[in-house]
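Below is one structure, written out as structure tokens; comments come after it.
Only one protein chain is missing; all other protein chains are in place.
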Amino acid sequence: MSAALLEVENLSKHYPVLRRGILLQRQTAAIRAVDDVSFRLQAGETLGLVGESGCGKTTTARAILNLVTPSSGAVRFEGRDILPVFRKGERSEVLGIRRGLQYVFQDPYLSLNPRWTIGETLREPLRIHWPEREAEWPTRIDALLRMVGLEPQHAWRYPHEFSGGQRQRVGIARALAVEPRLLILDEPVSSLDISVRAQILNLLAELQDGLGLAYLYISHDLSSVRFISTHVAVMYLGKLVEMAPVDALFAAAGHHYTRALLSAIPVPDPGAAQSRIHLQGEVPSALRRPTGCPFHPRCAAALPVCRSEEPALIDIGPGHRLACHNPA
Amino acid sequence: APPFFKLYLMIPNNQPARMIWGNLAAQQMQRIGIDVVSSLVPFTVIAPRRSRGEGKTHVDGGWDCYLERYYYNAIKPTPNTLYHSRLMPPGGENYYYVNDPEIDKALDVISNTLDESARQAAYRDFERRWYDIQPMTILFYPQDVIAVNPKLKGFDATTFNPVFFPQPEKWTIEGAGRNATAAFASWAQPATLIPMYSTGYTESNVFGPVYNRLYEYESWETKKLVPGLATDHSVSSDGKNWVITLRQGVKWHSGEEFTAADVKFTWDTILNAAYGSQLRAGVMQVLGGTESYRASGKYEISVTLPQPSMLFLDWLLGAMAIMPEHAYKDIRPEALRGHIASTWLGSYTVKTSDGKSFTARGGVGTGPWIPQGYDPSRKAYKYARNPNYWKPHTGNVTTYYLVNIQGTDSVLSALKAGEIDAHDPMYDIGPLANTIDPSWGKVQTFDSFKWQHICYNLKHPVFGTGVETPLGKQDPSRAAEAAAFIRKAISHAIPREQIVKEIAGGYGVPGTVPMPYTAPEYDHEMLKPIAYDLDLARQYMEKAGYKY
Amino acid sequence: MGMLNYIARRLLFSLALLLGVSVILFALINAIGNPIEILLAERPGVTEEIIQSVSQYYGLDGSVTDRYFTWLGNLLRLDFGTSIIYNQPVGDMLWTFGLETLKIQIPGILLALALAVGASVLAATRQYSRIDFGVISGAMLGHSLPGFFFGIILILIFSYWLGWLPSYGAYSTRNLLWDSELADGLWHMVLPVGMLAFFNTATLTLLLRSSLVDVLRQDYITAARASGLPERRVVMGHALRNAVIPVLTYLGILFGLMLGTAPVTETVFTWPGLGALYIMAIQQLDYPLIMGETMIITVMLVGATLLTDIAYVAIDPRIRLG
Amino acid sequence: MAPPLLSVEGLQVQFHTRDGIVRAVDGVDYSVGRGETLGIVGESGSGKTVSSLALLRLVPPPARIAAGRVMFEGEDLLAKPERELGAIRGRRIAMVFQNPATSLNPIYSIGSQLGEILRWHEKLDRAAAEARILSLLDLVGITDPATRLRQYPHELSGGMKQRIGIARALLCNPALLLADEPTTALDVTIQAQILDLLADLRQRLGMAMVLVTHDMGVVARMADRITVMYAGRVCETASAATLFSAPRHPYTRALLESMPRIDHRYTGPRQLLPTIAGRPPGLLNPPAGCRFAARCPEAMAECRTTLPVETVVAPGHSVSCIRHGSQGIAA
Partner (left out) sequence: MEGSIALAAPPRPPGIWRQGWFRFRRNRGGMLGLVLVGLVVLVALTCFLVAPYDPNDQSAMLRGASRQGPSWAHLLGTDRNGYDVLSRVLYGAPTALAVGLGAMLIASILGTIIGGIAGYVGGMVDEVLMRCAEFFLVIPVFIVILAVVRLFGIMVVGTALERVPHLNLMTIIALLGLFGWPPIARMARAEFLRLKQADFVEAAICIGATRRDILLRHILPNALPSLIVLVALGIGGAILAETMVSFLGFGDPKAVSWGQLLYFNYESLKVAPWGSVAPGVAIFVTVLGFNLLADGLTDAFNPRLRQ
């Protein structure tokens, strides 16, 4: 296997649950938001990360970028262990890594500084990374805007003068400003209107082809995951439960949770016969995680062993990994 | 032109009117070339500076000059206690360091002579000298003005301190039948109601009707001393030996009989340092010590004074309330201030010698009114008529209240609403007198014994001793004269007439010397009003060597 | 459990707060020197001996720290000491004066709350209407009117010109209204309570209206309407209770504010309460009284905050104190 | 043909804002038969919520219902006095809201919120009300209903709250259920559960339902007929099968095409999604003519000046598009 662009190894993030005593607080439990997650992502690929709300998708992304400090684990970007660099590296080293790896946020309304024009927002990365090339900034900003399908004169506008889709384009342009190799996209279209979604998805696809980017595409909208991803990873309660190339997963999901997830998506076709797998119960909270396989209380195929033993993520096919005692 | 010198004027900040004329005075001084830095301060700032400043100037921690209201301790003027050069702080009360041989001489005579005409002459000497050198600038004599319920008859008042107090036993409220209730408003809340602890009329307003004195004033009109608890006295020719005969058959409110032991007890307590009486220093000066008096009979006191003193009769006998030995002697000295006898909050039992007991709700006295306690939320002191009073009540009031009401507006509202019948003169209602309708308030004025003045630190090198004046520097022997010129200059710069008219609402008289305007000792012939004349004032400044 | 924990924590904090306030104030008072000496220096004829003996009586003869701890120790036994000026136990004075203060403050708040509820319901349910505009404008004007000045004007009108209401004090000495202490007491309360209520109604209305407007926009209100509940029930039962929640905190603060500005209110109306007492204590440097009063007012404030916090929990099941 | 249970005719709702009049709903017509499920789809801001609230005259100020009729069981709801409308709200027509977290009053327990409605409408006593609520909670699939009664909304999960919301709507056996995006705020797996529940209830109780959503998948699964809205107006109404198989309006078609589909393979050479360019018009000063004209690939000059009116192009299929058979009125 060639060296992966991004390699995540046993990444965990635990949030302490604090309880206030009369004088001091003490930790009574931990929310295991991300628990021992490992995956690799090759250059040019798109890994779709799916799962229900609260399963730890965003936390994984933020931990990779050191926006939250991971509790344990390692993240290697282009073969380099980046967490120690974030922690105590030189600023130039940190900037080097930041250049390679960027983040696009879910909510375009919140991800732009409302007090800055788009031009100012886009100038910021240039100011930080190439302060010496000030003369080139304006042309670069023009180019970025065009690249995401906006007009150069949009640089003078403020975020509130844009629609959601346009804002998301700006968010992407900002991420692209530093010429990254990997974009982490956290539900980039879920807050957009249906008719705009396709525009952004297309843009992402075009950018990927044009710039050779790799994406970590986080979503709970499986249709768009299917459209954009080459590989899919499924998370459940902070754990990866299945990982496979996209068609393999949609064709032959191994995990009962994955299957349930897939069958829960309503297909826009009145005739479609939907054999649905009913999932009982609600998503358990990350705070009160069941023992054994985290999915077993909702799983129709649960065995006694599922209750006591946590299944490991093992290879079951080419690029297909699964954590289940009783695969479908 | 640069100012001639700088002086710091302190204006007590507790009374708006005084602050107003203080400001005005400061401005006027500026107009004759003095740089005045005035500050409005609480009296608690002034007092330590003046009692412990050792005569230093303001910048050195002492003081330069400030505004004050003053009155003497007795109805008969007693300037000897305040201006004698022997009585400078910390021992005495000559806070201004008045140090003038002529004044000293006159004061000695006033204090000690037994010859009334000599005393009158000395008063005149004192006034003349004062008028000449103006050790303080007397601004004006306020006139006391109050408003009373038009139905109230027999009301008589003065602000002479400490024996002024309302005398409701003489009041008749018309149309109220035989059992009238009367009420009187007093501005401030008293601190303690044990007579020897206070010289203020805030307190004597309250405890006054409860106690008696050995001599009392027949009326405020005549200001004549008549027997009270004493019936008579005799004096030796040198004025030192006194024998006082006491009234017999007087009963304390508890039923105990009043005797000479009570008088001795009163004086003993005042002189006993453990009680911390504020009168102690003054009484000590008059009596010299506890050995100078004794109960020479059940109804007789013999006193041997160290030197003759006008204060003995006019102050000690005429103004000092007598306290009951049987009721107060068992109260520990330090506890007396906080005792119910002093606060009137609650009740306590007084044992009499015949084994009976009496429940007291305040002080125990021989006076016409028996305390019925204090209602803190109403701020009202209640009194009941003393049925066994040794002198008959002449009015129809049987229940009497004394209420604390703060504020001029409030007191007038109360009068209008019929809640009170009269009030003390602290309210300064002069400016509002024309808002009072005769249907609910009768405006009444009476003699005041106060005056307002600007006082100077007479150790100050410029306007006190004069050594720093141009004239004083030129000719040190004329330094004192130069300082007097400056003080006279200031005196002429003060528009007294206007102050009286504008600030005191016309109720007052321009001032001259520290002598009550209505006292017989005030020489109206000699003490012509001091003109407001800035030119004259500037001429005096020039006499002191300053050039405009 | 969480609640008890919270209260315990809160009390602990309040204790620290009280200690802090008392230390600062004590230090400040003592920085000016022996208060007795300053006090008595004002009176003629006071000698060093007298100062000594009086100081001793008031326990002012030790070092500052000694004095502080004595004071604190006495405080723990609820002994606030004796007022230097009035020679009365400070505890008793605080009690009588405190009752008088609460007598106008609490009705002031309750009345204001009632009026504010009425006005804001009227306004919020007719958002953008003329009534709404009127209520907001009125509340804004009232909110900006200096309370004490308003009080003075009230006295001028109702007491001086019209002569309907007494302008000072809490009681009449004589001539009680209808010969009844109760009626007379209530009569005296009208103006001060009116002023406090007016002032607070304005502020509360501003807050409550905007809170209510917010709540009325909420889905659950639409849902309640969609369920066919009558408008009255929707507004009073569903909206108002929710709208009151953010205003609750302010009620605590408001009470504090009223207590804090009691000196002004009580000066204007010559009310025999803590505020007036405080002014006297400050003017006369009656340090046991100053200390005791500051403590009591702080305690009342802390208590009010605690109460509002508890009221929160009672009204809003979402809030768990812990 | 029997008259439909509900028919909305020419409904107009306007927001009188400081900037001017926002024509949020500008002439909407649709009808729902007894027992039928109508799906209303449209983009955000197209007026779905406002139009359904307007049925019960629940639009918030500063909105005003400017025109139209809402005929329900033979009466015009818009003309009814408030008092009589109260008897229809919650009883004959009930609503389920989009966000279960905000549509329950946070400070009352579940039992008291539901009980209040029952006691008001049916004048039931406490015990009878409670019994009915328990049976309904059971019906909507809530385990341990007795405990839930005493709980507060914040103590329940999102799915559970939505079930309660549905139970609340069903309390008085309504003839029509208005469900405004009942599953948008929920997770996919929970959404599937709720949709199942709704489908099940509709069958068991025989109610008619208006299901508002912007998810084509949801309407495909649930609706008998579908109305597509765009910028405050109806574009097209047809039976579910027709709409998906033979959409007439360019907007409907573009909408259907532009969605990535889960049942489609996208691997291999990169494919792009067909998209609709531009964005919906503002409703403050909506363009004259067809609202979609500016984004429509097929638009003619006439489209920009002429307002298309809804025209039946086939039985049960009506379209508002000049190109596709509808007439227009010149603006």
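For reference, chains read A, B, C and D in written order, and residue numbers begin at 1 within each chain.
Keep this in mind: a contact is a pair of C-beta atoms (placed from the backbone, for glycine too) under 8 Å apart; a residue touches a chain by one contact, two chains touch by 3 or more.
The model shown is predicted, which means the values in this text are computed figures rather than measured ones.
S.K.: Using the whole complex, pick out the displayed chains that touch the missing one.
M.R.: A, B, C
S.K.: From the list A:12, A:60, A:102 or A:166, pick the residue that touches the absent chain.
M.R.: For the chain that is not drawn, the touching residue is A:102.
S.K.: Among A:11, A:63 or A:112, which residue is in touch with the absent chain?
M.R.: A:112
S.K.: Residues on chain B that touch the omitted chain in the whole complex?
M.R.: 11, 13-14, 16, 19-20, 23-24, 27, 39-42, 44-45, 49, 61, 407-409, 431-432, 434-435, 495, 498, 501-503
S.K.: What does the interface between chain A and the hidden chain look like in terms of residue numbers?
M.R.: Here the touching residues of chain A are 62, 65, 67, 91, 94-95, 98-99, 101-103, 105-107, 110-115, 117, 119, 123-125, 128-129, 134-135, 137-138, 141-142, 152-153, 155-158, 160-161, 171, 174-175, 177-178.
S.K.: Touching residues of chain C against the unshown chain: what are they?
M.R.: Residue positions of chain C that touch the missing chain: 13-14, 17, 20-21, 25, 28-29, 31-32, 38, 136-137, 140-141, 143-146, 148-149, 152-153, 156, 160, 210, 217, 253, 256, 259-261, 263-264, 267, 278-279, 282-283, 285, 290, 293-294, 297-298, 301-302, 305.
The rule is simple: only the chains that are shown with their structure count from here on.
S.K.: Using the stated contact rule, I'd like to know whether C-D or A-D comes out ahead in C-beta pair count.
M.R.: Spelling it out, more C-beta pairs touch across A-D than across the other pair.
S.K.: Report, in whole Å, the distance between the mean C-alpha point of chain A and the mean C-alpha point of chain B.
M.R.: Roughly 90 Å separates the two chain centres.
S.K.: I'd like to verify one number: the distance from the centre of chain A to the centre of chain D, where each centre is the average of its C-alpha atoms, in whole angstrom.
M.R.: Result: the chain centres lie 32 Å from each other.
S.K.: Can you compute the centre-to-centre distance for chain A and chain C, using the mean CA position of each chain? Integer Å is fine.
M.R.: Taking the mean C-alpha position of each chain, the two centres sit 54 Å apart.
S.K.: So in the complex, which bits of chain C are touching chain B?
M.R.: Against chain B, chain C makes touches at 33, 37-39, 41-50, 53-54, 56-57, 82, 85-89, 92-93, 96-97, 99-100, 155, 159-160, 163, 166-175, 270, 272, 276, 280, 283, 285.
S.K.: Within the complex, which stretch of chain B touches chain C?
M.R.: By the definition above, chain B touches chain C via 14, 42-44, 47-48, 51-52, 90, 93, 181, 183, 189, 191-192, 199, 273-282, 333-334, 337-338, 342-343, 345, 376-380, 401, 403, 405-407, 409-410, 413-414, 416-420.
S.K.: Enumerate the contact residues on chain C facing chain D in the complex.
M.R.: 127-128, 216-220, 222-231, 233, 237-238, 241-242, 245, 315-318
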